[in-house]
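The other protein chains are all here in position, but one chain of the complex has been omitted.
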Amino acid sequence: MEQVFASVVFNRHLTGDYWLLEAEAPALAASLLPGQFVNVRIEGSAAPYLRRPFSVYRVSRDRRRLQIAYKVMGEGTGLMTSSIRENGRCDLIGPLGHGFSLPANAKRIAVVGRGIGIAALPTLADEAASRGIEVHAFLSARTRPNLVALDIFAEYAFPVVTHTDEARANALVTDALAALAQKVRFDAFYVCGSNRLARAVHALAQKQNVPAEIAMEQHMACGFGDCHGCVIAVNLRPSRGEKAFKEVCHYGPVFQTWEVVDASA
Amino acid sequence: MEQVFASVVFNRHLTGDYWLLEAEAPALAASLLPGQFVNVRIEGSAAPYLRRPFSVYRVSRDRRRLQIAYKVMGEGTGLMTSSIRENGRCDLIGPLGHGFSLPANAKRIAVVGRGIGIAALPTLADEAASRGIEVHAFLSARTRPNLVALDIFAEYAFPVVTHTDEARANALVTDALAALAQKVRFDAFYVCGSNRLARAVHALAQKQNVPAEIAMEQHMACGFGDCHGCVIAVNLRPSRGEKAFKEVCHYGPVFQTWEVVDASA
Amino acid sequence: MRAPDLSTTIAGIRMKNPLTVGSGTYGHHGVFGQFYPVETMGALVTKTIRSHRWPGNPPPRVHEVPSGLHSSVGIPCNDWDYFVAHDVPILKGLKVPIIQSVIGRTEDEYVEIVRRCSELGIFAGIELNLSCPNTKQGGVDFGYDPEASFHLVKRARDATKLPLIAKLAPDYSLLSRVAKSVEAAGADAISLVNAPRAMCIDYRTRKPIIGNRVGALSGTAIKPMAVYMVWEVYRAVRVPIFGMGGVTDYRDVIEFMAAGARAVAFGTINYVDPMALPRALEDLTTYLQENGIEDVNELVGAAHDDRDELLIPAENRLESEVPV
Partner (left out) sequence: MRAPDLSTTIAGIRMKNPLTVGSGTYGHHGVFGQFYPVETMGALVTKTIRSHRWPGNPPPRVHEVPSGLHSSVGIPCNDWDYFVAHDVPILKGLKVPIIQSVIGRTEDEYVEIVRRCSELGIFAGIELNLSCPNTKQGGVDFGYDPEASFHLVKRARDATKLPLIAKLAPDYSLLSRVAKSVEAAGADAISLVNAPRAMCIDYRTRKPIIGNRVGALSGTAIKPMAVYMVWEVYRAVRVPIFGMGGVTDYRDVIEFMAAGARAVAFGTINYVDPMALPRALEDLTTYLQENGIEDVNELVGAAHDDRDELLIPAENRLESEVPV
């Protein structure tokens, strides 16, 4: 983990509400594990005050560059579109947190993402691909253009099931996963970006007795464990009961689904 | 006086440390008097918090557009260069304050400016020219490129004496004025941008018994008289003695030199 | 859908909407309505006046800080005769309830100016600016001393029949006690916060920047503290609250009302964005409509799950604790 003033390769509109930022940051890119994130400072402006956390979307093959796919939400991400410029620099801290783990002999995994949650999945897909693991993607978003990363799954010819609210407002993309899981065996599930999907994935994982991981979000001040600001309530044992607050930036962002599903209820 | 969201005609580098902003603001430009100022809000950024006051540098012949010549000093003016864009809008309040007055039958006046103080003089020169009054300009700056407005005085073929610190660090541009004033009669003096020059002009004006005006600056919060923040100490009588605090934005920015020279001493 | 009811009554003063201005932040040398009709607001709070002429503090008086204004104007004031001759005729012409803010250096000065203002018969209420050092009692501001503020408000109470509003400055240790004191002494409402004391030092000269050395801090920067204080005082007293401190738009108005304010004042923002108040009024109306809220007063205290399950402990709320 370190602070890097990365030189910006590009920062441009990606698709839908998303922008894509690519920066040269070998020190971070080289050691980054799937599911880890970086914390971005918007320089040259007194506001926003805090950094903004983003999953690393992709690492270049030579592991010198990394990408962030970010949705324009409020002041911070709005300013990112205008103030982070090609050939300029970008103040990054990373890699942060604990990422996804792939079971040792996994053959096939399912990744489930919704909205900006999808942005956490490509690094996992890359890692799985490099280990010869087959990835099935189940991606959901409000609108079709907001389904980022379709091109990445296509690169590997991984099967992708998509869902948009425009098309089928009340269905869940995990319905397709549940149906498929009756036929083929998945060695692990991964989910990100929706509580509803997390609950569905968790239920499925429990039924099939396979591990399931979830990448969590929480408002952060530091991103590197110093402020104790980004806690969520987690179950200390799968059977529930005892709970504790854990920092998403330090113990997460990736947790076992049993740790977090229903923990704050 | 009103608030106007003026449409920006251009905002570009002028010369030296100066930028020139031109905006379409008929409501302000139509009624603007020489020496009045506007208060600019930098929009789309939480910082800076306050508006920034600037003399109006020039009004277009059709009195629909106005210009501001501003020196890049700190955060506010720095952001003005990047955030105020062609065809964008610019939040202005004006015209503000009391400007210069030209004696009824004046034939010849002298204007003395240093640094950003020079930016207050062109509106006066325009007005003088329109009344057939001859203007002698005595302009001083740190470096040659920071002598703004030379082109404007040249338009009218008004004689200009310049001075830069590079050339003659310790001399005053008013030395030339003092010398000239022994030969030709000036009906009024105007000075802006330097205490030293103000004292010299005031001394000369007293000796020759002609009116002398000075455009003052003070840190401001509102610019339109509501906060009482921008006071300076002024003499209530030419003979000095009694003093009072007066708001630069409301009673000024233009004062008689006797009101302010040595008032705070 | 029915247009929401924006009117409110605070300290017996009927306002057609809950928006007003912080004393000293609106009104130009006796000229009001430079940007919009003063009648747009529910009530007008005027700049604090004294019973005597006062030049105010030496310049520089204002200095920008991140998200705020550091200032020390010192409440300059013309003499009473000038006020009567110059300001009163203008104020008389305004069709809006006027709350005149006053200050004194001693109890007697406060009482004197309250009496005079009362007699003019043109004000809807009087706001006591308690942020004046009580030189007889060690120089602590009246508003920072539960006993001094009690006695002061009591004497002012006896001097006028007009609604009396006590304006408090930010504080932590004694805020609720002072609030209870002024309530017990007969204040009809509490106004808070005034701008807290602050200082900026120039790192080059290593001297204070403001002429008075000590100044105030106002604007966005103080809002989270001001909201907290309104929330705390709402739990400590029953009189209504004028909330302020860093208000910039309708969202801030809602924030202060939810914390417990019945009316909300625009302060420093008037210098920067003079149309902020009328715009907030429009946006607030839309908000109420969109949220199906028919009466703006429903917002008051909405952030408190249960007003009677008070966070500040019961002992602090006993009437006996109030100095008498």
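Think of it as A, B and C in the order they're written, each chain with its own count starting at 1.
By definition in this document, a residue touches a chain if its C-beta (ideal position, glycine included) is under 8 Å from a C-beta of that chain, and two chains touch if they have at least 3 such contacts.
This one's a predicted model, so the numbers in the text were calculated from it and none came from an experiment.
Here one chain is not drawn; of C:Val96, C:Ala187 or C:Ala221, the residue touching it is C:Ala221.
Interface note: of C:Gly22, C:Gly68 or C:Gly267, the residue touching the hidden chain in the full complex is C:Gly68. Within the complete assembly, residues 1-3, 41, 46-51, 93, 218-233, 244-245, 250 of chain A touch the chain that is not shown. Of the residues in chain C, those that touch the hidden partner chain are 65-68, 70, 135, 138-141, 144-145, 169-174, 178, 196-201, 203, 206-208, 213-215, 217, 220-225, 227-228, 231, 250-252, 254-255, 258-259, 287, 299, 302-303, 311-313, 315-316.
Rule of thumb we're sticking to: only the chains that are shown with their structure count from here on.
Distance from the chain B centre to the chain C centre is 37 Å, each centre being the mean of its Cα atoms. Rounded to a whole number, the gap between the C-alpha centres of chain A and chain B is 56 angstrom. With centres taken as mean Cα positions, chain C sits 48 Å from chain A. Residue numbers of chain B whose C-beta contacts span two or more other chains: 46-47. In chain C, 66-67 are the positions where the chain touches two or more neighbouring chains simultaneously.
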